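Of the protein chains in this complex, one is absent; all others appear in place.
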Amino acid sequence: MTPSTSSSVTLNINGEKHTLSVDHRTTLLDALRERLDLTGTKKGCDQGQCGACTVLVDGRRTVSCLQLAVAAEDREITTVEGLAEGERLHPVQQAFLDLDGFQCGYCTPGQICSAVAVIEEHAAGWPSAVTDDVRPEAGPPPLTPHEIRERMSGNLCRCGAYVSIVEAVARAAAERTEATEEAVA
Amino acid sequence: MREFDYRRADDVPGAVALLDADPDARYLGGGTNLVDLMKTGVERPGRLVDVRRLPLDRIEPADDGGLRIGATVTNSDLAAHPEVRRRYPALTEAVLAGASGQLRNMATVGGNLLQRTRCGYFADVTKPCNKRLPGSGCPAVEGEHRHHAVLGASEHCVAVHPSDMGVALAAFDAVVSYRTADGPGELPLADFYLPVGDTPHRETALPRGALITGVTLPPVPSAARSRYRKVRERASYAFAIGSVAAALDVGDGVVREARIALGAVASRPWRAHAAERVLDGAPATADRFAAAADAELAAARPLPGNAYKVTLMRNLVVAVLSELAEEAAR
Partner (left out) sequence: MTVTTTGTQTAPAHAAPAVPATVTGAVGTAHTRVEGRDKVTGAARYAGEIPFADLAHGWLVLSTVARGRIRSIGTAPVLAMPGVLTVLHHRNAPRLHLDYIGLLGVPPDPTAAVFQNDRVPHAGWPVALVVAETSEQAREAAEALVVTYEQEPHDIGFRGDRPDAFTLDGHMPAVTEKGDLEAELAASAHVVDVEYTTPEEHHAMMEPHAATARWDDGRLDVVDSNQGTTWVADELSRMFSLDASAVRVRSEHVGGGFGSKGVRAHQVSAVMAATALRRPVRVVLNRRQMFSLTGYRSPTAQRVRLGADADGRLRALEHRSLSQTSTVWDFVEPSAGVARVMYDAPAHRTVNEAVRLDVPSPTWMRAPGEAPGAFALEAALDELAERCGVDPIELRLRNEPERGPVSGMPFGGRHLAACFREGARRFGWADRDPRPGLRREGNLLIGTGTAAASFPAGAGPSTAAVTAEADGTFTVRIAAADIGTGARTALTLVAADALGVAPARIRMRIGDSDFGPAMIAGGSSGTRSWAWAITVAADGLRERLAGRTGVPAEGITVRSDTTEALGALAQKERHSFGAQFAEVAVDAATGEVRVRRMLGVFAAGRIVNPLTARGQLVGGMVWGISMALHEEGIRDRASGGHYNGDLAGYHIATNADVPVVEADWVDDPDPDDPVGIKGIGEVGIVGAAAAIANAVWHATGVRHRNLPIRPDRILAAGGPRV
């Protein structure tokens, strides 16, 4: 096997397959922004310290700046561009818009992708660092503002829109719960 | 970042062989630390061997009643696992206290053990650092060292290990399994990290080319009531300035077993054996907890800027043990 510094890779993004040749150094973030013109995913620090580049990989939130594109082959990647259904915004997007969960907007796609995952993680019963009792018999913690704040802390917002971000996540989470209950009923 | 070859390994022997073939190669797990260090130029591998998709992603009961955790299990899956939460809650708490939800989804158990220090001198290739560039000096001793070690450091390096998970693993006597071209091997966590001495760049006792395949937790009945408490300079998404993982088994007001490990105070997760000895058979009182902490911290050699850590760790040990004792009394 001779070493090579680039590879052809097929990336599955928002349900669409893209085959491209990438320099191995290219992160998923740069592939999205520079190669595929999907600039909704933002580069804030490029080293996993701000969360602006958050996307969903196989449904799980991930910082795309530390994810090599070549290593993301065959994964299902969802970016902020893939959340809305046509003209209908994703409930998290709608809540951020209605409740002004942003100011400059640069951290917003990452916040929104993160929030979508936070709601799923909570629904799956995952505890957090502020959960009083993490033992399974204690049951899943309610998604209080305190829990939301901790779970959303991997997304920095320098404008300081945290208060309305928490409100937006809470609203979207409540809508999801209602929708689930209706579906069950 | 230097250009590099990339290979995805399909099985463990294949991964080991790929790495063995190239002295310039590194294993790539979640990439949360390695890719960052490659961007800053601290690491410049010529080849990455991607081990993220190896079949090491399971958490299973071990034969002795403990738990076997595969090396590529993500931090998130480890923290959320019902058996971990039930039997080793401090481990879940430690993992959840680290990094962010995004990073925990990417980071692996094997990678977490091997993550490098967050010392600002180590991370900046324009500055000297004995860990990064042996013999270049340690500017932290005379410079910025508020976050640095008070236990087990040397004049050559005062950096701390950043892992939260490792602190809980140390308290529970975890054993690291690995594989080399010569076959499988094991290292108790107590022997996994090397003393700093004058070789701070040599961090673990892993043989060259070894791939961590998993971590085994022995059965620890007292761990069912364990806690991890982390102190940091902001409420979340920050490395510890001090942390404690502890398990306490109390009967009739007397300590039957105490397990204590300290984080962010040394180049490795620091098992507090001296403190444990003081507590063995002692009454479970705040005074004894303080005496135990003092016994451990007697060896502390703080620098001018991090002497607070001695107070902090003493208070933290007392607070966590008191909390556990109160719970036991309920």
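The first chain written gets the first letter, and so on, giving A and B; residue counts start at 1 in each chain.
Everything that follows uses one rule, which is that a residue touches a chain if its C-beta (ideal position, glycine included) is under 8 Å from a C-beta of that chain, and two chains touch if they have at least 3 such contacts.
Since we're looking at a predicted model, the values are computed, not measured.
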> Taking the entire complex into account, which one of A:20, A:89 or A:138 touches the absent chain?
Replying inline: A:89
>> If I consider the whole complex, including the chain that's not displayed, which of A:9, A:56, A:72 or A:157 touches that chain?
In response: A:157
>> In the whole complex, not just what's shown, which of B:139, B:218 or B:283 touches the removed chain?
In response: B:139
> Which listed residue (A:25, A:61, A:75 or A:122) would be found touching the missing chain in the intact complex?
Replying inline: A:25
>> By the contact criterion defined above, which parts of subunit B meet the unshown chain? Give residue numbers in ascending order.
In response: 1-3, 40-41, 118, 120-121, 123-124, 126-127, 139, 142-144, 146, 231-239, 241-242, 306, 308-309, 311-312, 315-316, 318-319
>> What does the interface between subunit A and the hidden chain look like in terms of residue numbers?
In response: 23, 25-26, 30, 33-34, 37-47, 49-50, 52, 79-81, 83-84, 89, 93-94, 96-98, 100, 102-109, 112, 130, 145, 148-150, 152-153, 155-166
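Here, only the chains that are shown with their structure count from here on.
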> Once you find the CA centre of subunit A and the CA centre of subunit B, what distance in Å lies between them?
Replying inline: 27
>> Which residues of subunit A touch subunit B once you look at their complex with the stated criterion?
In response: 1, 3-5, 7, 23-25, 27, 46-48, 51, 54, 57, 60-63, 66-68, 70-71, 114, 117-118, 121, 124-129, 131, 133-137, 149-151, 153-156
> So in the complex, which bits of subunit B are touching subunit A?
Replying inline: 1, 3-8, 22, 28, 30-32, 35-36, 39-40, 46-48, 50, 52, 76, 79-80, 82, 85-86, 89, 92-93, 96-97, 99-103, 105-106, 235-237
